[in-house]
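Following this message is one structure expressed as structure tokens.
Removed: one protein chain of the complex. Kept in place: all other protein chains.
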Amino acid sequence: MSADVVVLGAGLSGLTAALRLAEGGLRTVLVAQGVGATHLAPPTIDVLGYDPELVESPAQALPAFAAAHADHPYARISAETVAAGIGWFRDKVPGLGYVGSLDENLLVPTAVGAAKPTAIVPEAMAAGDLRSGGRFVFVGLRAFKSFYPAYLAENLCRAKLSSGATVEARGIQLNDPGQEPDVTCMEYARQFERPEFRKAVTSELLPQLQAEEKVGFPSVLGLDDHRAVWQELQDVLQRPVFEVPSLPPSVPGIRLFRALRKALRSAGGRLVLGPVAVGAETSNGTVDALVVQASANRPTTYAAKWFVLATGGFATGAIDLDSFGEVRETVLGLPVAGVPDVEALRFSPGYFEDHPMARAGLAVDEHLRPVDADGNPAFGNVYAVGAVLGGAEPWREHSGNGLAIATGFAAASEILEGAS
Amino acid sequence: MTKLQTEVLVIGGGSTGLGVVRDAAMRGFATVLVDRSDLATGTTGRFHGLLHSGGRYVVKDPKAAEECIHENRILRKIAADVIEDTGGYFLTTPIDDPEFADKFVEGCRATDVPCEEVPVAEVLRKEPRLNPGITRAFAVPDGSLDSWKMVWACARSAEANGARILTYHEVLRMIVEGGAVKGAVVRDNRSGEEVQIDADFVVNASGAWAGKLAEMAGCEVTVFPGKGIMVAMNHRLVNTVVNRCSMPSDGDIIVPARGVAVIGTTDVKVADPDEWEITREEVQKMLSAGENLVPGFRQARALRVWGGVRPLYQEKVDSADTRDVTRAHALLNHRTRDGVERFVTITGGKFCTLRLMAEETMDAVCGELGVQRPCRTADEPLPDSEEKRYYWLGARVQQREETLHQDQLICECEFVPRRGLEAAMLRRPTTNLDDIRRVLRLGMGPCQGGFCIYRATGILHQLQTISSSVANRSLLDFLQERWKGVRPALYGDQLRQVRLDEWIYQGVLNVGHLPADEAQGSGREEVKT
Partner (left out) sequence: METMELVRGSLDHCVKCTICETFCPVSNVTPLFPGPKYVGPQAERLRTGEGSPDASLDYCSACGICTFVCPQGVKVAEINAKARAAMKAEHGVPLRDRLIARTTLMGKLGTPVAPVANWFFGNQPLRRLVEKTVKVHHEAPMPRYAGRTFQSWARSHTPLQDAAHAVVLFHGCNINYFEPKLGEMAVAVLEHNGLRVLIPPQECCGLPLQSNGLFDDARSYIRKLTQSFLPYANRGYEVLAMSTSCGLMLKREAREMLDLQDDEDLKTVSAHTYDICEFLLALHDHGELKTDFKPLPMTVTYHPPCQLMGHWMGKPALDLFALIPELKVEETDAECCGMAGTYGLKAEKYDIAMAVGAPVFQQVKDVRPDLVASDGETCRWQIQKATGVESVHPVEVLYKAYGLGG
């Protein structure tokens, strides 16, 4: 199979890159072993949340952060590119109604009741913003095992906000209709799309609500008809309603995946799920084709002019640490930067301590091309985006989706520029 | 200070202590057991779970082999629910001296350990992952046993016979008057309250810690803590216990234990049972040893590593390799040995001989007290073992199938349902999720609590009406406890899992920034392994 660009990996960075490339007019194929992390985490666009203290304005913090972290992907792309990428992205998924900006982080409640800094959130999460305090009520569903409103609320009441504002919060456990005791978030999302179910929920909830309370639900408020579901709940309950993300899978994340898949399809991009990338055909410092293990007993090649690695990091096995302690990038055998010596401390004894191995990943040049130890690009036409990049700990920095979008956008822009 | 009065005080809540408290209670003694922590948190909860046939010792330590097979037969009668009847093989692998096999057969005959040579092809058919280079194979009645279930069963049996079991009660000092031990002063480690326990007789069953306890009564007992590490693999690479047919050495046993396969072990003398760590070399040694028994072992997923310290006792030992110390147990009568009356120490031995050790101990106690009360532990089955049905691996899935539409599944890896979890939380009021883990195997599967820690914390908060601050501590402590075990063998698939778990707890839930102080403390301290 041949195309202009092959993007490897169907997480947020891969989808972003592929969509931008396809929209830019290149014949784009996105190849992935399976579905990516969009299904697991909420689609909040975290750009920078901690450094290591709470970051109030990502836009202001980014330049200094990049300067202080020379190996961080943010040190490879400008703050303007980050902003441009995220702006572009928001426009591509209007259905999610993203709100917020890079100027100021919101603070949204998590399912344990911690306040999480994030720059941009889907509209249905925005009313959960805690920065100016207020009264909140969190609603548990009868058969949903991944949401504990009383615990969440009690922690939130103790939140220390820089504004000095206070949070008043409480939990309510609903006895919503249904017999099954163990109902998944997917099933609840479908239930919420049924008017009868919504009616049952609102009539049970309404008498229990107090003045000025904003209402937080687990993030299961519909899938395809989410916006209508959310708006109707606000209308009937006559107050702001918001979603609180919890354990995977993430219904809001799935909404984002579906929106991106649809956009990619409309833009003429192709999505091939299933094959495992096993190597590449190369010549003169360029990759000519990606080799994948097909379903049949033969390798299949995807020839292209450019390749984007959006394969993920240790979490997907794109970067593998084996039982002997060796680290390798599994598709192209690219050099992995930031790997501590096998005898050195790699993982610390304390869970929250610094784990030097956590930041291992691909090092890239300013075009986002993976480089060797001397800083030279390993291949002239290979770009790397998202979690495969080293130097970051997105789950601690709260920079995950921001990095994915910004690097995916930046690499695609580089390629489009080269193509024109 | 609160005072308690009892006839027999047992110190140590491991297998030895639980064996003794059951035996004592069944002989009609008023009995109290104390442990500084929860039950089975020491060596007992940290072994590979092998029900020895005795095969391992037939050449090297025939006395231990005889004890093993004797107790193996009794345990199968009284503790079937604790045992999975996997059977065991002794295998001559390519690195083993082929001549050992004949000595092994001879040893089995001499010690009455049943042993039957099996065609290698048949073994490979049954266990296709084993090394095809195996040249001889012998079947023995090894099995897999669940140390926690055994301990809970003994505790329930003891309590049913009137015993009191006080966990989190640490001995501060022994009460010694007129050359006799009269009891001990203990502190409730949760409330801080001190309790004086007056007893007619004290049994020191504190395993690797026996020297420290004996010293409080002025007796010198030298126990060699022998560290052994084990690696749990994510699924059962074998369904039968496999042993190398050779002199005991490192990493020569794989035990299919519940959903995992455990490879063990090492044996290294350590100075202090509380101060030691797992080294990279030890883990590498286990993985390479696994590769010899099961080719591809290193590509399989390692779940967790842990270590335990065997209490090895011998009056005189100067070897650094504690494997040369006998596995037989030692009963020290401190009246004859040290001139301290009403006090014995029972130490050494193996999990499998817990009942026998208790019987001998209580025979000695009866002798010292001048009473005649026969031992009944070999005949009366433990709770849940009355029907003499062996534990079956599929039991939890079957239970789940029966309650599919009645209950929630909280820990999905280990099939822990919500009602079971709530019942356990109510039965043993604790805010320590690790204590719940040992009862239910909560968080012990592949994701190591990735999904259930949050759920269990929410349920705990709801059920125990604890503050969110205490609940946060439970959550963070459990995260740390799980991390402790995965860290030494963190590679391949388990690293993928840890990374996902980090995304969940730090990225999505942001537990690193829970309110107030408790988020700061846990997980940052250097926790002793």
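Things worth noting here:
In this document, chain identifiers A and B correspond to the written order of the chains, with residue numbering beginning at 1 in each.
Everything below uses one rule, namely that contacts are C-beta pairs under 8 Å (C-beta built on N, C-alpha and C of every residue); 3 or more make two chains touch, one makes a residue touch a chain.
Computed from a prediction, not measured in an experiment: that's the story for all the values here.
Residue A:Leu271 is the one among A:Ala61, A:Ala111, A:Ala150 or A:Leu271 that touches the chain missing from this view.
One of B:Gly107, B:Gly143, B:Gly207 or B:Gly259 touches the chain omitted from the figure, and that residue is B:Gly259. Seen across the whole complex, the unshown chain contacts subunit A at 1-2, 10, 29, 32-36, 39-40, 180, 184, 186-187, 190, 248-249, 254, 265, 270-276, 292, 294-298, 300, 312, 315-317.
By the touch criterion stated above, the residues of subunit B touching the omitted chain are 128-129, 234-236, 239, 258-260, 295-296, 300-301, 393-398, 400-401, 404-405, 409, 412-413, 415, 445-447, 450-451, 493, 496-497, 500.
As a working rule, only the chains that are shown with their structure count from here on.
Once the centre of each chain is set as its mean CA position, subunit A and subunit B turn out to be 42 Å apart. Subunit B makes touch with subunit A in their complex at residues 280, 284, 287, 298-299, 302, 405-410, 418, 451, 454-455, 457-459, 461-462, 467-469, 471-472, 475, 479-480, 483-484, 487, 489-493, 495-496, 499-500, 502-504, 506-516, 522-527, 529. On the subunit A side of its complex with subunit B, the touching residues are 37, 40-42, 46, 50, 54, 110-116, 143, 145-148, 150-151, 154-156, 158-160, 179-182, 245-248, 313-317, 320-325, 343, 346-347, 349-353, 394-396, 398, 400.
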